[in-house]
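A single protein chain has been omitted; all remaining protein chains appear in their positions.
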Amino acid sequence: MLKDVTLGQFFPGKSVIHRLDPRTKLLILVGYIVALFLAVSWLSYGVVFVFLAVSIAISGIPLKSFFKGMKPLMFILLFTGILNLFFTQGETVLVQIWTISITLEGVIRAFFMVFRILMLVTGTFLLTYTTSPIALTDGLEALLSPLKKIKLPVHELSMMMCIALRFIPTLVEETDKIMSAQKARGADFESGNLVQRVKALVPILVPLFISAFRRADELATAMECRCYQGGDGRTKMKLLRMHGCDYGSFLVAALLITAVCVLRGFGL
Amino acid sequence: MTPFIEVKNLTHKYSAGTPFEHTALDDVSFSLERGEFIGVIGHTGSGKSTLMQHLNGLLKPDSGEILLDGVDIWQDKKTTRQTRFRVGLVFQYPEYQLFEETVYKDIAFGPKNMGLKADEIDRRVKESAAAVGLSDEQLTVSPFDLSGGQKRRVAIAGVLAMEPELLILDEPTAGLDPAGREEILNYIDSYRKAKHATIMMVSHSMGDVARMADRLIVMNKSKIALMDTPAEVFRHADELVQMGLNIPVLTQVFMKLKQLGLPVEPVYTQAQAVKALTALKGGNADA
Partner (left out) sequence: MDKAISVEHLKFAYPGVDDTPDIVVFEDLNLQIKQGSFVAVLGGNGCGKSTLAKHFNSILLPGGGKVYVYGMDTSDPEKLIAIRRCTGMVFQNPDNQIVANVVEEDVAFGPENLGIASPEIRNRVDRALKQVGMYSYREHAPHLLSGGQKQRVAIAGVIAMEPKCIVLDEPTAMLDPRGRREVMDTILKLNAEKGITVVLITHHMDEAAQAQRVVVLHQGKVAADGTPREVFSQVELLHSIGLAAPDTAELCWELNKHGFDLPLGSLEPDECAQILYEALKV
């Protein structure tokens, strides 16, 4: 059933990480990614790993959720691993089959690449798991607001994101309903060749699009009725405010980057 | 004799095995005969929709079975698909499922999926369009150019064209004005009489179901709380109120009259009320 699809994987909680300002979390994520790409040695990877592990522990998000989220990425991970495993040139040949050889360098490189992607994705998950979508859009809007000066529609973009997030569950439910109704009229989505299957989607997509346009139209009217006139002169109920723990987190993140840089300087 | 439809110990759980597990149907059993008009009442979340979707094989029971003319509808793939055509399902706000360029094509969608011949499809489209009061000229227009009430009729015709032996409707009159409501109800009842079909209608309008139905199914907390003739069901007025359901206004009036000491039995339609009260007045005049 489509209803079982989990969307917006926010896990509400009260941990320090949950309470951080979304801007802090976004900036630290950027710093974390930079550190991850600067890391070159076992030791520096270890430092970044410890930072991530401690953050996850503080957040109280069960590890299981991270593994679950990782599932759709399995293919990419496997692909990256195998590619690096077979196509890295090296001295120490471990296995030689016909013209393909697996080298020690290849094994190490494959491990690092997969590890790096895993860390990258896990870090991003930690952000989305601990930050409500609305806080995330607010944070993004605030961080990007200097770009308004160069006429980038920052408010409009974040409003659109917000509305999209709001309507995803509604449209998923609607798709489910339309599918059931067309199935009840004998529509068959499961058999036939590709062309037939694509054709079978028409009875779902047409009503879905019509409904989405109708909703958009009604929503626009409702928003106008509530005096919406774009971002100018708008205030916010929840102001983003930095607290002590935000500054503390910045300090930790700065330490992380410095540590990785210093280690890199020493060639580690 | 085997009943037309027999539901035996039907149980269905959503999100089974997760913390969100929710039993939508709990050991439900009943049977229906051909030509019956069944009203289904119960508040949102009582399991009505889940039950409806089981009867034409859209949902698979977790346990229990559904027999159509004595045959389990999940016996094999062919039987399940055949059930979709024998049991028609009209969802709430069916007009939101229209998609074809013309009314004709949209009504023909179901019969086409059944693999019928062109002339048979044509006959069915025309017959079912007429059955819901659509004119021949309207068949060639786009369904999206019609009014809300007309779209609703097109959608219902789309299911009638499959000539189901059991027709299930989820609040077919929702959002219509009294005149529109009356028309739709009449079309449904005419279809029942013409095809000797069984009708199952979910409705929140107690007056409507009470007047139309031979028997009522009252759903409460995933179970069938009551299943009987309207007269018997509305005798349990207090229980219905406890389930968060309304009782027909006229039944309320008669309950009050009885309380005031008049020798009346609860009624639920206007005709019954008028009959009972004129009889009473006549009796008084005689005395």
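Quick notes on this one:
Order as written gives the chain letters A and B; numbering starts at 1 within each chain.
Simple rule for what comes next: contacts are C-beta pairs under 8 Å (C-beta built on N, C-alpha and C of every residue); 3 or more make two chains touch, one makes a residue touch a chain.
Everything quoted here is computed from the prediction, not taken from an experiment.
Residue A:162 is the one among A:83, A:121 or A:162 that touches the chain not shown.
Checked against the full complex, the candidates A:132, A:145 or A:175 give a single residue touching the omitted chain, namely A:132. When the missing chain is restored to the complex, the residue among A:170, A:196 or A:258 that touches it is A:170.
The omitted chain makes contact with just one of the residues A:96, A:221 or A:258: A:221. Residue positions on chain A in contact with the hidden chain: 8, 12, 132-134, 162-163, 165-166, 169-170, 173, 214-215, 218-219, 221-229, 233-239, in rising order. Where chain B meets the missing chain, the touching residues are 43-44, 147-149, 174-180, 204, 207, 244-246, 248-250, 252-254, 256-257, 260, 262, 270, 273-274, 277-278, 280-281, 284, 287.
Everything below uses one rule, namely that only the chains that are shown with their structure count from here on.
Centres computed as Cα averages put chain A at a distance of 45 Å from chain B. In the complex of the two chains, the chain A residues touching chain B come out as 4, 177-178, 180-188, 202-203, 206-207, 210-211. Those residues of chain B that touch chain A in the complex are listed here as 15, 53, 56, 58, 81, 84-85, 88-89, 91, 94, 96-99, 109-110, 113-114, 144, 158-159, 162.
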